[in-house]
Each structure stands twice: as structure tokens, then as C-alpha cells.
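What follows is a single structure, and I will ask about it in a moment.
Only one protein chain is missing; all other protein chains are in place.
Note that the chains take the letters A and B in the order they are written out, and that residue 1 is the start of every chain.
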Amino acid sequence: MDKVTLSKPYLLDSSDLTKEDLYKIFHRADFFMQNFKVGNKFDDLKGFIVALAFFEDSTRTKLSFELAAKSLSAEIFSFQAKSSSLSKGESILDTFKTIEAMGVNIYVVRHGSSGIPLFLQNNTDGSVINAGDGKHEHPTQGLLDAFTIIRKLGRIEGMKICIVGDILHSRVARSNIQILNTLGAEVALCAPGTLLPFYPKEWNVKIIDNLDDAIEWAEVVMALRLQRERMESGLLPTMREFSNYYGINIEHFRRKPDLVLMHPGPVNYGLELDYLVNEYSNVMIQTQVTHGVFVRMALLSLIGKTMNKEKNAFANLFDM
Amino acid sequence: MDKVTLSKPYLLDSSDLTKEDLYKIFHRADFFMQNFKVGNKFDDLKGFIVALAFFEDSTRTKLSFELAAKSLSAEIFSFQAKSSSLSKGESILDTFKTIEAMGVNIYVVRHGSSGIPLFLQNNTDGSVINAGDGKHEHPTQGLLDAFTIIRKLGRIEGMKICIVGDILHSRVARSNIQILNTLGAEVALCAPGTLLPFYPKEWNVKIIDNLDDAIEWAEVVMALRLQRERMESGLLPTMREFSNYYGINIEHFRRKPDLVLMHPGPVNYGLELDYLVNEYSNVMIQTQVTHGVFVRMALLSLIGKTMNKEKNAFANLFDM
Partner (left out) sequence: MDKVTLSKPYLLDSSDLTKEDLYKIFHRADFFMQNFKVGNKFDDLKGFIVALAFFEDSTRTKLSFELAAKSLSAEIFSFQAKSSSLSKGESILDTFKTIEAMGVNIYVVRHGSSGIPLFLQNNTDGSVINAGDGKHEHPTQGLLDAFTIIRKLGRIEGMKICIVGDILHSRVARSNIQILNTLGAEVALCAPGTLLPFYPKEWNVKIIDNLDDAIEWAEVVMALRLQRERMESGLLPTMREFSNYYGINIEHFRRKPDLVLMHPGPVNYGLELDYLVNEYSNVMIQTQVTHGVFVRMALLSLIGKTMNKEKNAFANLFDM
């Protein structure tokens, strides 16, 4: 059997993935999706220890990676910052050196500060997967979103996709823009001026000022979660105003019933989305979650194959 | 092999269980008790994902369900409210929709508010098991208590059972009264007037004012945990007075050495019970805990068989 590998044995930001890498991941995710049965395990990560190191609260991403890693027969080390030695002032790098010395070779890291996954990758023999770092990136969300579009609409190249909401602070937006560009989609942004990035042209996107125009133009709309803290920092006048101008509601669907709507969750219903939109079958929120498991299985599997040749930190220590 | 099923594929309150259901559960619990070996798994829940969603602190109930589900080969998602996205303001229903989209089909739920399990059952294709909701019910405690009486005394129909202590606020009492009535026991309550329910007659129980009379009458006494918060709300004059009038001590056992004493734990020793009573072999506190594992295995197994025919949420999503 041919060994399918990625360009790089880690995933720090979406630009680590070439178009070819992306399709390898989607192909493998398709395979897992066809063949997955709860309780039956693939052995892609047999002999690997995966650390789930979440320094920010998380339900969906952590459980998704956990189910994915388990389903590939990995051993799992799971820890939250608060219950670890970090409360004794141990540095993150020390914590990583410690778990590396216990044989961990894949690190799934979420952290409130941008760049922590990169820093850790530079200081380990293992592989780091970025599960969300500050306002920087959340590349596996980008992966699962692209996978969802392909499975829903058959292709992604040339598709018109508009991202709506708080682009400026969104690591999800950053990862999606990169991956959608790599895959040849047309990307637009629609947001209040205070929540737009400063140099959108460098991102190869168009700006659509008005939500009605955006929805008319787009085949897929991705709404983003609005961080309620943004209110207080003066970037938005009121939630009500945001909801009136940038919230997606049942009226939009009445005008365009085949609109494909995505959201990374958790949704602030009444703010980004009206709860009633869930009646439309093209609202993909649940499906995105399901796809997340398979895309993460695919990523973990391919990273395992790509890093396989590398030295195992645990093995090293036995040779002393 | 015949497929044994329950009347309903979920357990929200004790009235969901008919007498026939109860004996099916006890029969299966007996089977597991005879055949259980730590480390050898039954495959009753192979292919199921069980979420342990505990929104209140818990040692015994959570570990008990965890051991039970593992011993039946289920995959387990375990999460506490505080470390989940709920701290980001995600609604409980959203959290459930998310884990449902990852394939969870059985939800074991403990929550501080009465009615949450019912609400969730109404909004999922899976099965909810109530592991304690507010002051409403804790039906698996009722199950394990009844199972303990049957195993200890050979039968439960016609037995005289008195529940002592803070009936008013106790979800354990509510579940026990329902199940004991269904099984044909005679049930009495003994408590200070401020801790009795308002309409005990509707519950088909008798009231015994005096603890000495209660112990003389009863074959089994169930003491309840007194919530220390009750003191502060003015429902009790002092702990000392409660203990003097409603605490069970060694004197009661000297007068009636064959008294069977139960308590759902954790015990406030010195308040509901004198620590010395543990010298008597008919004090069932530890045994109740052990039985809890087997009764929960039985319940999970039968719910799995009952819901088997239903659509799997995960499977649904694959068909899109």
C-alpha cells in the first residue's frame, strides 16, 4: 500500500497545507465517514500518544479530537491548564518537555495566545496541531468547513462564499479565508467597518457592505460567533444594531431558500442567527460538527504517517 | 435469544418504570452481579456513545455510571459544566445538539434544575437517563435501593419501609416513594413538620411522627442526607435538635438489632446517623454503592436494547 503523506508533519496555520494536502485529507475523511462504526477502531495511530492540551475552555473541539484520536487507537493524555502544574508556575514548555518524556508525540493545542503552537513545534521532536490559538488561526475548523461545502455542493473551486460578522477577531475567519483561497473559491467578507481587518486586499477577498447584497451574491454564507466582549470595547454600538444589520434571519431564507448557511458554533441565537433558521435543511451547523470528527481523524492519520519516520522522543530516551 | 426491552427507551422519572420493567432491571442486575469481572467487558453497549453530563458535582453517581457504561463496552464522553463551552454562554440544548452530532445516543444527565432531563429528551433522538435533577427525582438511586432490599430481605412486596429526614427537599425520597409503591411496599415518612411535603396523602404514604415509633414499625429504615443549607433557611432550629429527634444511633440498634438501615450517601455522621451504627451488619450503605454499579449496568443495557430500533443520530447525518 502506498503511504500517503502531507507536506509537513504538523499543522500550525492553514498555509501549511497545499491544495494537494487538502484533498488528501478530504479523501481520507470520506473513507473514515464511509467505514466508521462506534466501538470499532482503526489502527492508524496505534502506538502514538496524543496529548489534548487545552488551555482554553472547549466542548466541541476537545471532544471531537478525543473521539477522533480514540477511534484511531491512540493513547490519550488529556489535561486542562487549571488542574495541571501550570498553577505552580511551571512554564508551558516545561509541561511539554515533561509529557514528551512520557512518550507523547502528537500535541493538540488550544491556547489564548497566538503563536503558542508554533513556539511548541519549534521545541519538540513531535508534531503540534493547532486547535485554536488566540486570534491567529483555527485550521481544523477551516478544514471541516471546506469539507462540508464539498460534500454539500459537490465542489468548492469557483464557489462564492461570504463570511459574515466579526472578521477582525476571528481565528476561524483567518483559517477559512486561507483554505478557501487555496482551494480556488471566491471569498467575500461582510461586517461592520470596525470588525473588518485593516488590509483585506492582502487577503484576496472582496468586501460586501450590505448583508442583503452578500446573501444575494453568495452560494454559501458562513456566520461567525460574535464575542460579547467586543461590545464593551466600543467596537459595536449595541447588540441590537449588530443583529439588525448583520444577523441572518428567516426573511433571508424566504428570499433565498437554497442558501447554504454555516456557523462554527456555539451560536449566539438572536444575535448572529435567528433560531428559526434551523428549520431549513441547508443550515449545516450540526453537520459541520459531525464532519469535524472525520476531518480530524483524517488529519491525525496523515500526520501520523508523515511523522512516522521521525524519531520518537520516547525511543530516544531508551538509548541513553 | 429473546430481546428484553423496557416500556420506554429513557428514564426521566420513576413513573416511567412499570413493575414489570423494574423486575426486568433487577433480573439483569443479578445476572451482571453473578458474572462481572473487572476488566472483562460485556458488549451490551458496543457501538453506543454515552455522554456523562454532570452539571453538579458528584463522586459516587458519576463513577458508578462510568464504570457501568465502560463495563458494557460503551464509548464515553465525560464532561463537567465548568470546563465546557457552557462558560461561554452556550445553552444546554446547543451542547446536546453538538454532542449528538458527534454520535452520542445515551445521555446521563445530572442538573441542579428540575426538568432539564425531560427538556433534553424532548429535543433529542437519543435517550436521556436522569441522574438527579434539582429536587425532582433521582430514579437510579430508587432502583438501587429497591434492589438492595430485595437482595437483603428476599422480597419487597408488603415490606414496611420508613424514610426518615428531609423528605421535602429530597429527590431520592421522591424516587424511592414512587418505586416502592410500584413494587407494593408499605411506605411511611418520619420528619419534622417543616421538612415534610405538603400533601403526603397523594403520595400514598403514612406519616409517623416519632422516630422510635417509626423504627419499631419498620423493617427497613432509609435515612436521607440533610442539606446543611436547610438550617440557614430557617426550616430547622438547630442541627443538634434535628440529630436528637431524627438522628439514628446505636440505641436504636440495641433495641432492634435486625433493623435494616440504608442511606444514599454521603452521610453527615453525627447528624442523620451516629458513626457507630456502622458496626451493625444490616447497615447497607456500602452495599448500596456496589449494587448501584450493577443496577446501572442493567438499566443501560435494557435502554440500549429498547432504543436499538430507533434511528441513530450519527447515522442520520451520514445520509445527507
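Operating definition for what follows: a residue touches a chain if its C-beta (ideal position, glycine included) is under 8 Å from a C-beta of that chain, and two chains touch if they have at least 3 such contacts.
Owing to the predicted nature of the structure, the values given are computational and were not obtained by experimental measurement.
Of the listed residues A:14, A:95 or A:141, the one in contact with the hidden chain in the full complex is A:95.
Contact with the chain not shown here comes from a single listed residue; of B:8, B:46, B:70 or B:256, that residue is B:70.
Contact with the chain not shown here comes from a single listed residue; of B:18, B:210 or B:286, that residue is B:286. In the full complex, chain A touches the omitted chain through residues 46-49, 73-75, 77, 79, 83-91, 94-95, 97-103, 314, 317-318, 320.
One chain of the complex is left out; on chain B, the residues touching it are 33, 37-40, 57-60, 63-64, 66-67, 70, 80, 151-152, 228, 265-269, 285-287, 289-290, 292-293.
Keep in mind that, in the parts below, only the chains that are shown with their structure count from here on.
Once the centre of each chain is set as its mean CA position, chain A and chain B turn out to be 40 Å apart.
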